[in-house]
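Note that one protein chain of the assembly has been removed; the remaining protein chains are unaltered in position.
Per-chain residue numbering starts at 1, and chain names A, B and C are given in the order in which the chains are listed.
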Amino acid sequence: MTTPERTEVLTGVRVRGLTVAGVPSGAPIVDSVDLDVRPGEILGLVGESGSGKTTLGLALLAYYKRGTQLAGGSVAINGVDLAGAAVRRMRGDAVAYIPQSPASALNPALRIRTQLGECGGDDARVREVLREVALPDTDVFLRRYPHQLSGGQQQRVAIAMAFLGRPDLIVLDEPTTGLDVTTQKHVLETVRKMCATYSCAAVYITHDMAVVAELTDRIAVMYSGRVVETGPARTVLRSPQHPYTARLLMAVPDLDGRREIRGIPGHAPSPVRRPAGCAFAPRCPLVVDRCRDEVPALEDGVRCFRAGVSRFEVVERVEVPVVSADAALEVRGLSAWYGSHQVLEDISLSVPRGQCVALLGESGSGKTTLARAIAGLHPRHGGEVVLGGESLPPSGLRRTPLQRRRIQYVFQNPYESLNPRKTVRELVLAPARVLLGKVPDGLVEDALSQAALSPELASRYPDQLSGGERQRVAIARALAAQPEVLVCDEVTSALDVSVQAAIVELIAGLRERKGLTLLFVTHDIALVRTVAQHVAVLEHGRIVERGPVAEVLAAPEHPYTQALMADTPRFDTSRFSQ
Amino acid sequence: MVRLAVKRLVFGALILWAVSVVVFLATAALPGDTAQAILGREATPERLAALRLELHLDDPLVSQYFSWLGGLLTFDPGRSLVNGLPVAEFVGPRIVNSLVLMLTAAVVSTPLAMFLGTWSAVRRDRAADHVTAVVTLVLAALPEFVVGITLVIVFATGPLRLLPAVYVGTGQVTFVDLVLPALTLVLAVGPYIVRMMRATMIEVLESEYVQQARLKGLPERTVLLRHAVPNAVGPVAQVVALQLAWLAGGVVVVEFLFRYPGIGYALVDAVNNRDLPVVQALALLIAALYIVVNLLADLVSLVANPRVRTAIR
Amino acid sequence: MTAAVAPASLLRTAARTGRTRVGLVLVALVVLTALLGPLVAPHDPTDFVGVPFGRDSLFGADNLGRDVLSRFLHGGQLLLVLSIAATVVGVGVGTALGMVAGYRGGWRDELIMRIGDVVLAFPQVVLALLFVSIAGPKVWLLVTVVGLSHAPRVARIMRDATLMVVERDFVKAAEVTGTRRLRIMTGEILPNVTGPLMVELGLRLTYSIGLIAALSFLGLGLQPPTADWGLMINENRIALTVQPWAVVLPVVAIAVLTIGTNLVTDGLARASAGLGRGVER
């Protein structure tokens, strides 16, 4: 971190003009990337899905997945070109990789000892590194198979594996995906500590700006296969030069609730259909003609003709006071089981009409089960679900069409919740057909436009839509049934930040304009502030804290809520933008 | 684990019982009875009546079934209706012969096919892969008897008289008797295993843990043998099991062609003779074989892939 | 982005690979032979043109002195029709049962799968042998027995495929609106298991051809004097060394057909796997 600027030539990682192309299309998935990472430095490689960040990460180890190949450029580590026969010798020794999902990257058939032992180093070294990553170094542990470890342990094993050979470069590909915030915090700390201990150059691939802000020294922002902006983390986050970076930052939810979030309209192009000029041009608010024809070069860390024109604008968030209203939906003493395992215990919850209650919990807390029980999808529950004063049967099949109509459910993953064999029209019509009996004219167009979708999409199939569009279709489908209560189950967790922001805006707008009552299930405490008026925090199947959002987040009382607040990485704009 | 094994065994026993009922009803429904089948052309009413009496064929079906089932539970599958020998004594050596044949075929074909499949997967889309693909496709498409007859012409009745064309003897098989029938079965069973192994290996080779192993800088040999193959063994074991179970049926044609004294040969004979106890014993045996082979395959999967242990309920 | 995965497009995607094309050509070759063969055959398939196993005509005479070429040209139709019928029966029944087992679960699942286990415990040839011996070689029986012996195998695959689809939220989405179960199975699940379904169709067709030919070969299939490839092999195999054509022609035809369907199935399997995974996204 204190390395003088002038020594950059020989030490660390030097990437020049690296291009990885798809086979057989030849389309560059990674296009002319230049990067430098110094020893001991952590570079945050930020990008949304499909931006080519994983492909780039693997290319840094001279590894190309089937269907991709090196099309140009070079990677050098401490002056040694990573090419040809040198690669295998250097892998695991000079360069190492920490995969996104250790559950699938650890060989299920081999013991931990075997897999660690392969990475060089004797038994003592293996135990040493295990201790460094805060894992037990016992024989019992070493004899285990990957499936006998928790997700956090698996990820630590992967980290240990990477550091065993004391590498010069380590590539971490979203290593905390799927971990809860507390575990994530520990893993991030471990990563930081290990990188410092070994003074190795690290490339940390992620889509999470908050993590980048907390962890990294420098940032490279990728968009559609190209690095569009790079520079010291502070600088880039404080004053982004590229319009995409700026808009991306504006889309990140603010845990402290001082800032509104704004999505970016449209979606990123795939490498095959990348426009001729700047790839961001179709979505860029500052676009000029030149942007459409010519690819800007990376100059002074920015790849933009209009660098610096755009700014990171903070839209101050105005806290709206919560007014009291009668409960549209009430849950009384609800308990639920999976087989003999109880997942929810005595839950009581009230959702005021026209307001949004956020149900906050980490994976396994039972939040989705609760949402499904309310929607009638989890009939194995006791207690009561009351809708507008009317107690509902536990099973959706026993509810009347009217009851079913009044509560609509939007699923987490729009890639899963839309039948890929049906057109958007059929999808939107399906619940209305069953629930409304007679389908009013223009229902589909109406629902689509409410979800901010063009009616032209009606004839498309889900596969022809982007993730954001799909989730909008799912929302349109729910709206078509003309519900009173909308249950949103982690509706943005499968989406990119920029799209998430747009969906959150849409949902908030629906509540305001149509007076919809919302139950918003999420694991992201930062989103709660933006979306909801009330929050209920769920831990191990119990509600541990509840109340108006502003109060709960400002002064959490339960230790669990406090831990959540403390462990969630902050994208604290005030740190940069003063 | 133990509970699982017990549960599977109980299910296996239930399946066997259902099979016994099906077989019993099916054999009872066969046109013609044992007496008619034995006498054939000579089946005059007087001789039929006398033989039926001798064979207790006039007992009601249900009592025949239960006396047989009762015997089976006391490990006595009764006597052959046709030659009066105890079924166990009559069928026993044939079971051994068939098992020897099937095991030989399995022991030869499985590693060979797995090797070829792996090789093919590693050389994916190269010449070796294409050649293997074509050869296995053609072999898989040829009926066993064509393969068998061809082998006989090449090795036994043609100019090269290296091996016996058919089995001649009293039930004791020797190595040379085994070669051609086993080879025929190997060529019949192998191609499927090759193809399955190839497909599975390709999937495994694309997995993240293989990617990770490569990224660790392990030599390709180690990646293949330590990381890829063990994970392919599990799924392929299921296919091998299916193929072995198929052998139980496929062995019929081959045993006939080579006059090999095994259960396939005995089964066809017993069906022709309407020899109920023998048909049932053999059918049950084949079913039991299927169940055992499948259990074994599960076991192999278990050993090969510790994750399955937790995956099985 | 990939296109919608309708069966037609699955076939189209599959047809892009060279192997599938070769497979389609091979299948077409045999199907055309079977369909047009009777029109161009020089003789009636039951007429006598020479001494048994004589070698006067192009491919000689068979065991009764009938023209091998003519019998070959006439002999494919029924095999094809029966194989296709048996496949449709087997895959149809198997898919229905597999979907019910996978979607409904519980005792229905247990019942269906355990009955399937019983059927599976018999090798297909033995099962067919038993039933054909009981009721005699009748065309409907052949189709039924071969089809039903496929059913548990298909059911297993389709159950697994259904389980994968049932887990997906669009099924829940349909349930939450109260859509009827039958409709969910036909409208939501079925269109999403067409990948494995097509693969099973191809695979079972391959096996049906082999099985029906094998039954004919064992003398349990079609009745003489029908011209049929399996039967031809059986009738003439004794003279393989004297008059090979009477065996070689049908063997080659069956082999080519099997290879063809195998290649197409392979292509379908790859295409459906590729579409699922998204090749080069």
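Please note the rule applied: a residue touches a chain if its C-beta (ideal position, glycine included) is under 8 Å from a C-beta of that chain, and two chains touch if they have at least 3 such contacts.
The rule is simple: contacts and distances are computed from a predicted model.
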Quiz prompt | Chain not displayed: protein name in its UniProt record ("ABC transporter substrate-binding protein", "Dihydroxyacetone kinase subunit L", "Fe(3+)-transporting ATPase" or "NAD(P)-dependent nickel-iron dehydrogenase flavin-containing subunit") | solution = "ABC transporter substrate-binding protein"
Quiz item: Touched by the hidden chain, which of the shown chains?
Solution: B, C
Self-check item: Of B:64, B:80 or B:231, the residue in touch with the unshown chain
Solution: B:80
Quiz prompt | Sole contact to the chain not displayed, among C:70, C:236, C:258 or C:272 | solution = C:236
Quiz item: Considering the whole complex, which of B:16, B:30 or B:237 touches the chain not shown?
Solution: B:30
Self-check item: Hidden partner chain, touching residue among B:69, B:96 or B:166
Solution: B:166
Quiz item: Considering the entire assembly, which residues of chain B contact the chain that has been omitted?
Solution: 30-33, 36-47, 50, 54, 80, 82-83, 85, 90, 149, 152, 156-157, 161, 164-166, 168-171, 256-259, 261, 266, 269-275, 278
Quiz prompt | Missing-partner contacts on chain C, residue numbers | solution = 46-48, 51-53, 63-65, 133, 136-137, 219, 223-225, 236-239, 241-243
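Following the convention adopted for this analysis, only the chains that are shown with their structure count from here on.
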Quiz item: Just how far, in Å, is the C-alpha centre of chain C from the one of chain A?
Solution: 46
Quiz item: What is the distance in Å between the mean C-alpha positions of chain B and chain C?
Solution: 22
Quiz prompt | Centroid distance [mean C-alpha coordinates] between chain B and chain A, Å | solution = 52
Self-check item: List of chain B residues in touch with chain C within their complex
Solution: 11, 14-16, 18-19, 22-23, 26-27, 29-31, 137-138, 140-143, 145-146, 149, 153, 245-246, 248-250, 252-253, 267-268, 271, 283, 286-287, 290-291
Quiz item: Of all residues in chain C, which touch chain B in the complex?
Solution: 114, 117-118, 120-126, 129-131, 133-134, 136, 210, 213-214, 217-218, 233, 237, 240-241, 247, 251, 254-256, 258-259, 262-263
Quiz item: Along chain A, where are the residues that touch chain C in the complex?
Solution: 22-23, 25, 50, 67, 270, 272, 372, 375-377, 396-397, 399, 401, 404, 408-409, 411-413, 416-422, 430-431, 434-435, 461, 463-464, 474, 477, 481
